[in-house]
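Heads up, one of the protein chains got dropped from this complex, but the rest are sitting where they should.
Think of it as A, B and C in the order they're written, each chain with its own count starting at 1.
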Amino acid sequence: MANSEAAQATPQRSFMSSIAQLHHVREVNVLVALLLVGALISLASPYFLTTNNLMGVFRAFSLTAIMSIGMVMVIITGGIDLSVGSAMGLSSLVTALAFEAGLSMAASISAGLGVGLVFGLSNGLLITAIGLPPFIATLGTLSIGRGLMYMITHGVPVTPDTPELFSFLGQGYIGPVPVPVVLMTLLMVVFAVIMGRTRFGRHVYATGGNEQAARLSGVKTDRVKLSVYVLSSVIASIAGIIGFSRYLSAEPASGFGSELDVIAAAAIGGASLSGGAGSVAGAVIGAALVGVIANGVVLLNVNTYAQQAITGGVILIAVSIDVLRNRYSGGNA
Amino acid sequence: MANSEAAQATPQRSFMSSIAQLHHVREVNVLVALLLVGALISLASPYFLTTNNLMGVFRAFSLTAIMSIGMVMVIITGGIDLSVGSAMGLSSLVTALAFEAGLSMAASISAGLGVGLVFGLSNGLLITAIGLPPFIATLGTLSIGRGLMYMITHGVPVTPDTPELFSFLGQGYIGPVPVPVVLMTLLMVVFAVIMGRTRFGRHVYATGGNEQAARLSGVKTDRVKLSVYVLSSVIASIAGIIGFSRYLSAEPASGFGSELDVIAAAAIGGASLSGGAGSVAGAVIGAALVGVIANGVVLLNVNTYAQQAITGGVILIAVSIDVLRNRYSGGNA
Amino acid sequence: MPLFLEMDAISKTFPGVKALDRVDLALRLGEVHVLAGENGAGKSTLMKIMTGVLRADPGGSIRIDGNEVVIRDPVHARALGISIIYQELAVVDNLTVAENIFLAREPKNRMGMIDRRKMNADARKVLDELEMDISPTTRVGRLSIGQKQMVEIARAISYDCRLIIMDEPTASLSHHEAATLARIVKNLVAQNIGIVYISHRLDEIFEIGDRVTVLRDGVTVDSAPIGEMNRERLVRKMVDRDLEQLFGHHLSHASDEVLLSARGLTLKKHRSQGAPVRDVSFDLHQGEVLGFFGLVGSGRTEVMEMIFGSREYEGSISIDGRPVNIHAPSAAIEQGIGFVTEDRQGQGLVLGMSVRENFSLTHLAEYCRFDFVNRSRESARCREFIRALGIKTPSPEQKIQNLSGGNQQKVVIAKWVARKPRILIVDEPTRGIDIGAKAEVHALLNRLASEGMSIIIVSSDLPEILAISDRIIVLKDGCVNGELSRDQANEQTVMLAATA
Partner (left out) sequence: ADNSNLTVAVVPKVAVPFFDDCNAGAQGAAEALGVNYQWVVPQNTQGATQVKIIEDLIARHVDGIAISVNEPKSVEGVIKQAVDAGIAVLTFDSDSANSARSMYIGTINEQAGVTMGNSMAEAIGGSGKVAIVTGQLGASNLNERITGVKKALEAYPDIEIVAMEGTEDDLARAVSVTEALLRANPDLAGIFGISQVGGPAVAKVLEQREFNEMAGKLKVFAFDDLPDTIRGVQAGYITGIMVQRPVTMGRLSVEHLVAQINGEEPNPQNVDTGVTVVNADNLDSYTK
């Protein structure tokens, strides 16, 4: 695999050495790219750097970012989870149906989280117990999830009445900061600590780095894999519940196709699809980069037909700079 | 990685041993699954086994199958090509524009193939010269390709007049067999031979099996990788040209989202996303399996909303059987 | 000595191979039990059964402290007091040295997080014991093969186990580390820990062994206390030949013609953990066998990688007096250079491919017409080498990962020899191969030299270097620290150049 990918496996080290190696760390590079893109946009549009706009941008990419936190853990084990979009969509749908059926808020949210759990266990067991390749297992559950959504909704959104408190989750603010952004930050910190500081986190990296060696050393690699798929799906269902709370409408096609965005966020943030490398913070920054570009092209009134081309081009340039910096800044070529 | 995946690295061996190991070979297993699904459908619907229906089914999955031939080679090297849908769509668009501009048939087709070449070279160079991860490189060209299609068409299909001969490519028959099916078969045979019998094919497998060892053995792995991306894009552009010839209309969104179908076909047919394993025939059979299921649910008048769920379920079952057969038929567990 | 573990009538059958046939083994605490035997004899298989990696065929039994047990997996084995250093590296490259040593048993602090300070300090202690001066926070992927091997040793001894299995622990270690290990082993034995020691190095066997068991073709052919054993008997039991027949006399075929000359080779990018290789100059003559010696991490491998184009360098290389630009392995190969790498699984083999496909990868063009591979010619040539090197495999179609370690090594050598390069670089070529095969490899290298091939051999095995080199270059800390002709070279002078 590309050397540059393998180079930043585990992003945490002692403080001194982390300062010394700062320019080797992928997420720092992507952060620099993000700031650069942001600076360019703010030069061209006075609206970009307003609190309102920035918070709006943060809220807009927060769901993708949240899902990418789960995804990056799966990717670090060397797997992939295509079903996040379905898990998110079905969770938001089931939460909505639960509200519609008159269940309490706690029960409705639990129902949504339960969907995530079922997705995660199905993926995890198909992969560890039966031995299906992750791509196929999660493609299967992706299809089944979508199918279920169509069967339930027949294409019609579900828009139940919900308590005021529930809509706080998606629509509220804490100070100037939208609640989804707060939740994203919280999840990011929690999982960054888990991945960086706990045994579980180390075992996730070890499983992706050399599954056999990890197993022989006593890491329960199957359990690790099962856990990351469950986490990924449950986190996706959290995103689904927040999304529903934001729009108070469970769309029959919500989440469709978002797997690619979520994987892209993780990959842009330094995760290697061959496993072993990646970080939670990187994934969130990756989502932010895409979100800022998407905001920028609208603010700058770029021709709508050209937006996608520009987004693609900017991502290529940003990640190329990162890769080339890594290559030439000595060390790990 | 899962043992079962690594188990069928290179599918070519001497005749005797290939008979002996027949039940280990993934594509044979998927073929069995395909025949089984076919048998079940034909029991339930008298229409399935008619020549017309079968040829229709074949024609319907032929484009996905053709693209999966290029894709599987990329996947065997350990890469991925998300841009096939864009390459296909843009090629069909450029071919249409060339016809509209009054160019000859040969020139128009060349223009379409040229698009594939540009896609392939861009992907290949981003990956080998700059060192981008394949996922990001091809995601970037995917976006750029889509954007270009919108910019060119502004959302309006291009429907030029074309010579009679050209429409033969997509609409004609040779005997009872639709021309796209003939072309698919031809490409499959050619590339199966290339992958199984030539030095290039061996180098593709070696690059995916252990890139470093291959390079240290003198394999020009960068050149191999560049080649498979070019092949993948050019083959996708062939699919695009056939598709255009079939409908004589280049749609602004044609090919969007097809990357997942194409990768799925390769994966169902035994390709391992971690590289080193897979086969051209397997990929085509994988595409066939998905195509037959889609046909079956319409023929059997299954609740249309459930179609996607059923497709997902059948794929999971088919591949699980394959994996479990492999595991228990001794040897490579 | 108290009896600890007994294996009775253990058999293991793989498709097409009977790896073990009713083997008995009794292991005691407080002694070093050496397991010897030629490549593919079944040593590693027996150890994998003892640690639960493989399941034995029905019929045999394992007893620990007299109680029959079924060993489920390596974790269970460790709970029973058995730990192992595998023959093939089992480290996780993207974790640090300390994380590898304490993988799956990381110390936790009060908050349930990894107590990294304690973990690093504990790792430091183990590393100190092994006299390794690498930092516990170094990523293992940056270490050399030898250093990785030391990390594995550190891990194995840091478990509180009653029995430690070492499957060719010194294969990629140099003299110095091997000596350290020997000392460690003696310490462990003194603490009443049992050791199973697998090695192909005779000196070692006699130095640290208390008892020897010899396997051949999956059957126990001999077992005796070391005192009753001597070299002749051991070799005869292992390879069914006498020691004198094995190693012929040295004959130099070196000419005066300089084939390759390197001037001022300096690494472009040097790693924090790597030797700062600089200003290495030497000439290689036609038909010469040139030895490179040095301690682990002295930079020998890196010099070879520069010549082979897999590492960027400053300085110049000329072949036949003409400067050449070697920027990639393929360019080096075009110049007629071949390179048997020291890391056979990482750099030498495509594990998912068959023996035949691995063998022909370096010279596939020979069997091709219009890029089409003539498989029967390929297969025939592969069979020739299987016979010539005594590679133990049911057929050329066997997956390379199913071969024993030594036999895999032979395939790596075969794939380069078959290409007939003008210059053959071999880095630790006899790593893990048995004494019989080693003699055959030496004879092969000698014969190739006599046919005019120039050979560079890098080896940490001092007797080996002394036995077959026409001239020896000694590296220390990335610099040439001595060049000794065959007459000047002996154990003392070479070691002196390597250390002082």
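Following the convention adopted for this analysis, a residue touches a chain if its C-beta (ideal position, glycine included) is under 8 Å from a C-beta of that chain, and two chains touch if they have at least 3 such contacts.
Worth saying up front: this structure is predicted, and the values here are computed from it rather than measured.
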Missing chain: touched chains present in the view: A, B
Residue among A:Ser254, A:Ser272, A:Thr311 or A:Asn326 touching the omitted chain: A:Ser254
On subunit A, residues whose C-beta touches the chain left out of the figure: 45, 47, 50, 52-53, 56-57, 60, 63, 150, 153-157, 159, 171, 173, 243, 246-247, 249, 251-254, 294-295, 298-301, 304-305, 307
Residues in subunit B touching the chain absent from view: 45, 47-48, 50, 52-53, 56, 60, 63, 150, 153-157, 159, 171, 243, 246-249, 251-254, 256-258, 294-295, 298-299, 301, 304-305, 307-308
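The rule is short, and it goes like this: only the chains that are shown with their structure count from here on.
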Interchain centroid distance [CA atoms averaged], subunit A/subunit B, Å: 28
Interfacial residue positions of subunit A with respect to subunit C in the complex: 6, 9-10, 13-14, 17, 193, 197-199, 202-203, 205-206, 208-210, 212-219, 276-277, 330-331, 333
Touching residues on subunit C, where the partner in the complex is subunit A: 53, 74-75, 78, 86, 89-96, 99-100, 103-106, 108, 112-114, 116, 137, 139, 141, 155, 269, 271, 312
Subunit C residues within the subunit B interface of the complex: 15, 308, 310, 328-330, 333, 339, 341, 346-354, 357, 361-362, 364-365, 368, 371-373, 375, 379, 395, 397, 399, 415
